[in-house]
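Note that one protein chain of the assembly has been removed; the remaining protein chains are unaltered in position.
Note that the chains take the letters A, B and C in the order they are written out, and that residue 1 is the start of every chain.
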Amino acid sequence: MAKRKLRYGMIGGGPGAFIGAVHRAAIRLNDEAELVAGCFSNIKEERDQALEELQIDAARNYETYEEMAEKEGAREDKLDWVDIVTPNRFHYPAAKLFLEKGINVVCEKPLVFTVEEGEDLKRIAKENGCLFCVTYTYTGHVMTREARQLVRDGVIGDIRMVMGEYPQDWLLDSLDTITEDNKPWRADPALSGRSAVGADLGTHIENWVDYVTGLKIDELCCNLDALSEGAVLDNNLEALIRFKGGATGMYWTSQVAIGFDNALKIRILGSKGTIEFVQEENNYLRVSLRGKPPMIYSRGCGYLTDEAKKYVRVPCGHPEGLTEAFANIYKDFCRALHDKLDGKQVNEDDYGYPTIQMGIDGVNFFNKCVDSSEAGGTWVKMD
Amino acid sequence: MAKRKLRYGMIGGGPGAFIGAVHRAAIRLNDEAELVAGCFSNIKEERDQALEELQIDAARNYETYEEMAEKEGAREDKLDWVDIVTPNRFHYPAAKLFLEKGINVVCEKPLVFTVEEGEDLKRIAKENGCLFCVTYTYTGHVMTREARQLVRDGVIGDIRMVMGEYPQDWLLDSLDTITEDNKPWRADPALSGRSAVGADLGTHIENWVDYVTGLKIDELCCNLDALSEGAVLDNNLEALIRFKGGATGMYWTSQVAIGFDNALKIRILGSKGTIEFVQEENNYLRVSLRGKPPMIYSRGCGYLTDEAKKYVRVPCGHPEGLTEAFANIYKDFCRALHDKLDGKQVNEDDYGYPTIQMGIDGVNFFNKCVDSSEAGGTWVKMD
Amino acid sequence: MAKRKLRYGMIGGGPGAFIGAVHRAAIRLNDEAELVAGCFSNIKEERDQALEELQIDAARNYETYEEMAEKEGAREDKLDWVDIVTPNRFHYPAAKLFLEKGINVVCEKPLVFTVEEGEDLKRIAKENGCLFCVTYTYTGHVMTREARQLVRDGVIGDIRMVMGEYPQDWLLDSLDTITEDNKPWRADPALSGRSAVGADLGTHIENWVDYVTGLKIDELCCNLDALSEGAVLDNNLEALIRFKGGATGMYWTSQVAIGFDNALKIRILGSKGTIEFVQEENNYLRVSLRGKPPMIYSRGCGYLTDEAKKYVRVPCGHPEGLTEAFANIYKDFCRALHDKLDGKQVNEDDYGYPTIQMGIDGVNFFNKCVDSSEAGGTWVKMD
Partner (left out) sequence: MAKRKLRYGMIGGGPGAFIGAVHRAAIRLNDEAELVAGCFSNIKEERDQALEELQIDAARNYETYEEMAEKEGAREDKLDWVDIVTPNRFHYPAAKLFLEKGINVVCEKPLVFTVEEGEDLKRIAKENGCLFCVTYTYTGHVMTREARQLVRDGVIGDIRMVMGEYPQDWLLDSLDTITEDNKPWRADPALSGRSAVGADLGTHIENWVDYVTGLKIDELCCNLDALSEGAVLDNNLEALIRFKGGATGMYWTSQVAIGFDNALKIRILGSKGTIEFVQEENNYLRVSLRGKPPMIYSRGCGYLTDEAKKYVRVPCGHPEGLTEAFANIYKDFCRALHDKLDGKQVNEDDYGYPTIQMGIDGVNFFNKCVDSSEAGGTWVKMD
């Protein structure tokens, strides 16, 4: 029998917010859940507009997430999960409230500001038997899953080097318009935390590498810079990485790199081969085996691993994109939710979606980057 | 105020059918309409499964499209449109019935088998005041819209040559498994019409070129072949094209071209510049102006035309794909539907979605290709 | 023991002539022969300049090629070969004179204006025991040799389709400056023959396909156009091809295709795989086998065939280019020359350089293209 449609609420993601809309679209793509409640904005006009656009029950269109947690937590037909897509500083308090009501959480990255906050949420989630997914988008791509499986199958041997980069240039236009009176939350340390580029983009590299290879960073050495006139927060990060076990790597991410849209590119180099993933070409993977011509794997083709094939939606050559990546994460998460509803024992590591531990690792990563950079670029241990 | 959600039904698209599922996903992505009725299959088990999966009212899950047209046509809360995503031979009779009930139609390509059928539908649609969209997917890509606007703005001058190609290789595996008893509809002339590759793929080239440039084919000279053991229908098309007004071109499409997934690629060469669109890299457009370095336009960037920007969903560098292309066509179509509901005069050419005339042109195209090929590759006039 | 240095002369290739200089550079690259005589120009100043630059004996710097043939033919230390790199119309008379003196010939393409002239030269060469090489440059690339060997080894199975294209845009600037009084030889039918683009570029496609696959054209259907204001000779060619044995293909070449430098690209599609060669990326070959991810072969790597490896000069990843392609042809030709000098039986088909028969085939090709186009685009048999 078909599973019942799941119910979710959303905090943040009001009119004009980019990422909230993508989450909702991804969930609709799967058609496994419906939006039934929300606290979309702290501005009345935006809440009204959201109500009209999203067509939820007016009584469940909340002014504050505290009220929402209170009322939704008290319902019999409780939310199956809440989506937190607010500016970063609300992640912790909002997640905490909903977890305490026993509501599962999906939260955008970076999870929180500090490792302590992250550990706190992890504990509360565990105490309340809640699932917790952190939406590191790029783990959702079919070819990320293929890369992960190829690594697990030993296709590229022992990993020796990891080269990760994630340049963008969109911030330049924003910087032009920042004034003391008009400062977006991403330009305000109080609202966005100790690091901008490290938290926003750097965590994607750190997570993708961990997700695909299982490698844990042992120590890092980092340069952070706030480039361009008007910049107050770091927007360029360069780091040397030493992983536990001996592999090394380099991570670069930037928000002021002209000519780069959203150019996440990660190369995993092993003793037997190399895998290259380029987010902007997410339907492909370049796989090179020693002594053989490099191959271009294409999403949807018959030679993919069974693990990757599970997530293929349209045939090869018909591009999937960002929305499908999000949708795949939600597909994993909803499978775990249904298992939980069915009373099964759920080990979140087994479902494919990024866990709260990955969220915490990301927070640890960008904090250590800041520590290193503030100390003049010294090596800093991750623990 | 937010528009009311539109209601649509679907014919075809049962369990396992690729394209019906994509249509539904695209419509969900837009969140402007909901599926309320259907005739998904002529197999009871598949209809039952569809009911469960798609969660429509059991009473509106029909055994035949004739019954569906009859009953849905009689409702007060009539369907806003019906989606026809069946094997090709049902397009004509199904569309006819619904149009006669005054229900707007969205139909997959190739529209029908003959130009006469197409003209017939066009007439009936007009008589019943119905809108009619033919889902030539690739017209929906943002960069198709950009290309169209650049051509209209005269950026590449007068068009001189058009090079269109659309190779795939998926059919090879199917051919291996075809037997007299196990023949998919695409391998059966009675079910799929006079041409397979011309109708399925060739029409996409013909349409994209027409859509973007407005060029009409004057005459063509075509080789059609059924390559590979077991092939009964043409699967390779090569044609010389002469357009009205003097431009020329070459179209190639194949279903047995090893190493090509879904490689639609069209180059429009003009007196001032050239535009290249590659479907598998649908987020980009290569634009070359005389005497200048070629440029890579990226979907979502600030320099796009306003016309293209209307359809951008996620920022540049965050890939959109096939589903968004379909969704953009539905976005256009739903806009026209609302205008019609609002009592406005609707000129279908103004909305951006591919019209029934384009559907007829495609049917004309592939029939003329067959005519030419059957005559040994002679030049055949389009009219 | 090292072979003695061979001696060659050159007709054409004076100051400012592009292709003569490339020939000389390629020969120097091999270091197997030296330039000892020439008739570089019909303009005294240019001859004087050539003498100074090329540092040959003043007595062997001739005013006319007739005089050169006469005097060089009479020497004991005869030229090992003469290089003919003049405008096309001199190819025939010049080659004839030298062959009659028993001097081997290397001639640029297109070989001559008519098949009859070509057959005539072939007969004279045979009668005089002369070798004859036609410098279809692109046969010289290592990856052309690799493609040829892969086809011969059956790697891609039986060939079904051939897609060849060769667009350029350089002519546009020339067209701007053409006047009645200032007309380059390429714009003058009397000097360049019945076809410009067909002879200059089309023959490269025809030859490369023949060279790599051995396929012979059975019949073709062609559109030739003189596009752009000021054009007097054809500059755009589009043709459908039917090969003997059943394979088909499409050839496009243009001199007015904005955004294309020298974009020869040929795809050979077989029953087991596909090979793609792009001249501008001459160090690579894309090879796709059925059901497997496409592979990027890189010149110089260990997995190449032995046949291709013979021509590798620098390690993989260190680009070779146009000059090496020419040099490889000369390497083959000089090997044949030495064998001839050593008294061995020389079968020119065995050495790898393009033969006079290939030159004749090219002449046949472009003449048949003109025949077809002049007849309104009818199918024309090659014989």
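As a working rule, a residue touches a chain if its C-beta (ideal position, glycine included) is under 8 Å from a C-beta of that chain, and two chains touch if they have at least 3 such contacts.
Note that the structure is a prediction, hence the values are computed from the model and not measured.
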Q | Missing chain: touched chains present in the view | A | A, B, C
Q: Please pick, from B:6, B:79, B:147 or B:287, the residue that touches the omitted chain in the full complex.
A: B:287
Q: Touching the absent chain in the whole complex: find that residue among C:104, C:168, C:207 or C:288.
A: C:168
Q | Candidates A:128, A:149 or A:228 - the one touching the absent chain | A | A:228
Q. Since one chain has been left out of the picture, which residues of chain B touch it in the full complex?
A. 287, 291-298, 301-303
Q.
Could you pull out which residues of chain A are in touch with the chain that's been left out?
A. 156, 160-161, 163, 165, 169, 172-173, 221, 223, 225, 227-228, 236, 238-240, 242, 248-250, 252, 254, 256-260, 269-274, 276, 286, 288-291, 294, 376-377, 379
Q: Using the touch rule from the top, list residues of chain C that touch the missing partner.
A: 1-2, 5, 18, 22, 24-25, 28-29, 31, 52-53, 55, 168, 170, 173, 260-263, 279-283, 298, 300-302, 313-324
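Keep in mind that, in the parts below, only the chains that are shown with their structure count from here on.
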Q: Would you mind checking which chain's mean C-alpha position lies nearest the centre of all protein C-alpha atoms?
A: B
Q.
Can you compute the centre-to-centre distance for chain A and chain C, using the mean CA position of each chain? Integer Å is fine.
A. 56
**Q.** Distance from chain B to chain A - Cα centre to Cα centre, in angstrom
**A.** 35
Q. In angstrom, rounded to a whole number, how far apart do the mean CA points of chain B and chain C lie?
A. 44
Q.
Which positions in chain A are in touch with at least two other chains?
A. 298, 301-302
